[in-house]
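Structure, as structure tokens:
For this view, one protein chain was removed and the others were kept in their places.
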Amino acid sequence: MTPAVPGALAAAAPLAAVTPYTVQPALMETLQVLLLILVAAGATVVALTRVPVRQAVALSAYGLLLAVLFLAFQAPDVTLSELVVGAVALPVLLLLALARVRRREK
Amino acid sequence: MTPALRRGLFLVGIAGFLAFYLWGLTRLPGFGRYPGPYGFVINRIAVGETNATGVVSAVNFEYRGFDTVGEEFILFAAATGVATVLRHLRDEQEGGGSETVFGEPSSGTTDAVRLASLVFVGPVALFGWFLASHAQTSPSGGFQGGVVLATAFVLIYLAGQFLSFRRISPADLTDSVGSVGAAGFAAIGLTAVVLGFAYLYNFLPLGTVPGAVSSSGTIALISFFVGIEVAAAFILIVGELVEQTLLIRTAGRQS
Amino acid sequence: MSYLPFFVVAWILGVGLYGIVTSRHLVHQIICLIVVQSSTYVLLLGVGYVTGAVAPYFYDIPLHTPAVDPVVQALALTDVVVEAAVTALLLAFAIQAHKRFGTLDPHELVELKG
Partner (left out) sequence: MVDQLPVLSVVVPLLVAAGIAACGWVLRPRRRLLDAIGIATCAGVVAMLAVLMTRVVRGDEVYWFAGFRPHHDIAIGIDFAAGSLSTGLACLAGVLVLSSMIFSWRYFDEVSTYFHSLMLTFLAGMVGFCLTGDVFDLFVWFELMGVSAYALTAYRPEERGPLQGALNFAITNSVGAYLMLSGIAVVYGRTGALNMAQIGASLSGHRPDGLVVVAFVLIISGLLIKSAIVPFQFWLADAHAVAPTPVCVLFSGVMVELGLYGIGRVYWSMFGDALGHRAAITSVLEVLGLATAVVGALFCFRERHIKRLLAFSTISHSGLFLTGIALLTPLGLTGAVVYVIGHALVKAALFLCVGIVLHRLGSVNESWLHGRGRQLRVTGLIFTVAAFGLADMPAFATWLGKGWIEDSGEALGQPWITVIFVAASILVGGAVFRVAGGVFYGIGDPPGEDPAMAAEADEETGETAAGRGHTPLSMLGPAAVLALGSLAVGLIPKLGNAVEAAVVRFQDEPTYNATVLHGIRVAHPVALSPPEPAVVTLPSLLTGFGSVAVSIALALVALYWRRLPVVRRGLEPGAGFAGVMRGLQSGVVNDYVTWIVFGLACIGGALALAVR
């Protein structure tokens, strides 16, 4: 369904062949399946944890899992962002907000 | 709606919606069979055209640089929004002035944590700087670098020194620095227009060695400005939140 | 395996929305919104993946090595920034709402009705 890619651009087709720079496909696939299942479970835990403080901690762990999954998806750039934002910055913001809210409830 | 009715309606809805969604998703080419052409074309031409070996950065700051302009201003608007919503209101005054968030003053943070935090400030700031200035070569860039840089400031706070956190990063100054970062990016694009090129055209010399620190023209420069803007925006947001937690007392209504 | 990532995407979206709908705490609701958005990252990176290819960095590997799609990665990066920005803004709203209403239960944050 894609338009024909003529001339110089055509060579870049997906390869199944293993290059010296990749992990063994079978190993990689196992890793990805494992991580995907962990991520799905992690999302469920985060969404169903009802106590916000615990949820913020769960979110941090979920961010870490996502970061590792993105590494397995060959996206180191996104891994780094997810690590600094999802696993660190957002939980910090959430905990700060919760601290504010809890202080008032005392 | 009662909770039970809402849950029922939601479960019916989500079942239908997910069935519909999967009907579409299972007609994708399948995982690992990305058909192209966009990404493959970029992979082939990016290094030659920009001398940046990190193709994602080349996409972010050059091929799809205008998305990143919008993205920076989303962050700018959000930081402005946080400052708007959490500004000092008439019925609030600063009070308390405790130095820590999690617990009573002086009992929350142990000396060990404070010391460890202070020790880490330098390396973390350095790492952030490194990330922001190596967008063109490695998996990094202004955004990640900026957040890490902001983390260094948060560490100062974690060391129990909120007042010094505010002294190092007063709201007005961070606001200005962040705005300069955002404006800097947009202005680099505009410089190209003044020089007679299209907006965001990479008008600087690309260098000769792919992947060198000074290579890739405007990509490195833009990444640097993005780093400044992101760091300032995060420091501003964290600062506002911390200030709310520590300093503001409300005389507002409570039901 | 071929469609597993996409099933995971749908699952994450579903549980995230379920969390939002059944939530009794605004901060919980905001975290569930983050979960909803995380489904888009997995989807974006999932559609751009190429089996057996490397990450799109040609610093120490030869050009023309098959690499995965860099465009979706750039999109996912933008997405992460948007997430951080929206979350920060929502948290600011929540803090002020807590000051004014004295609660964070969405069922009691009703000033406007009908």
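Letters are used for the chains, namely A, B and C, taken in the order the chains are written, and counting of residues starts over at 1 for each.
One rule holds in what follows: a contact is a pair of C-beta atoms (placed from the backbone, for glycine too) under 8 Å apart; a residue touches a chain by one contact, two chains touch by 3 or more.
Quick caveat: nothing in here was measured; it's all calculated off a predicted structure.
Listed residues C:Val8, C:Val54, C:Val80 or C:Ala94: the one in touch with the omitted chain is C:Ala94.
Within the complete assembly, B:Tyr201 is the residue of B:Phe127, B:Phe143, B:Tyr157 or B:Tyr201 that touches the hidden chain. The chain not displayed touches chain B at residues 1, 6, 9-10, 12-17, 20-21, 23-29, 34-42, 45, 62-67, 69-71, 73-74, 76-78, 80-81, 83-87, 89-91, 172, 175-176, 178-180, 182-183, 186-187, 189-190, 192-193, 197-202, 252-253. Chain C meets the missing chain through residues 9, 13, 17, 20-23, 26, 29, 33, 36-37, 39-40, 43-44, 46-48, 69, 71-72, 75, 78-79, 82, 85-86, 89-90, 93-94, 96-97, 100-101, 106-107, 109-114.
Please note the rule applied: only the chains that are shown with their structure count from here on.
Annotation: A-C is the more contact-rich of the chain pairs A-C and A-B, by number of C-beta pairs in contact.
Separation between the centroids of chain A and chain B, computed from CA atoms only, is 17 Å.
With each centre defined as the average position of its C-alpha atoms, the distance from chain A to chain C rounds to 10 Å.
Counting partner chains per residue, chain C shows two or more touched chains at residues 1, 4-5, 18, 46, 49-52, 55-57, 64, 67-68, 73, 77, 80-81, 84, 88, 91, 95, 99, 102.
Across the assembly, chain A contributes residues 11-12, 14, 75-77, 81, 85, 89, 93, 97, 100 that each touch 2 or more other chains. The residues of chain B lying in touch with chain C in their complex are 3, 6-7, 10, 14, 18, 21-22, 25-26, 28, 30-34, 36, 38-40, 42-44, 46-48, 53-56, 58-60, 64, 67-68, 71, 74-75, 77-79, 81-82, 85-86, 137-139, 141, 143, 210-211, 230, 234, 237, 240-241, 244, 250, 252-255.
Across the complex, chain A meets chain C through its residues 11-12, 14-19, 21-22, 25, 29, 32-33, 36-37, 39-40, 43-44, 46-48, 50, 52, 55-56, 59, 62, 66, 69-70, 73-78, 81-82, 85-86, 89-90, 93-94, 97-98, 100-101, 104.
Interface of chain A with chain B (complex): residues 1-3, 5, 8-9, 11-14, 75-77, 79-81, 84-85, 88-89, 92-93, 95-97, 99-100, 103.
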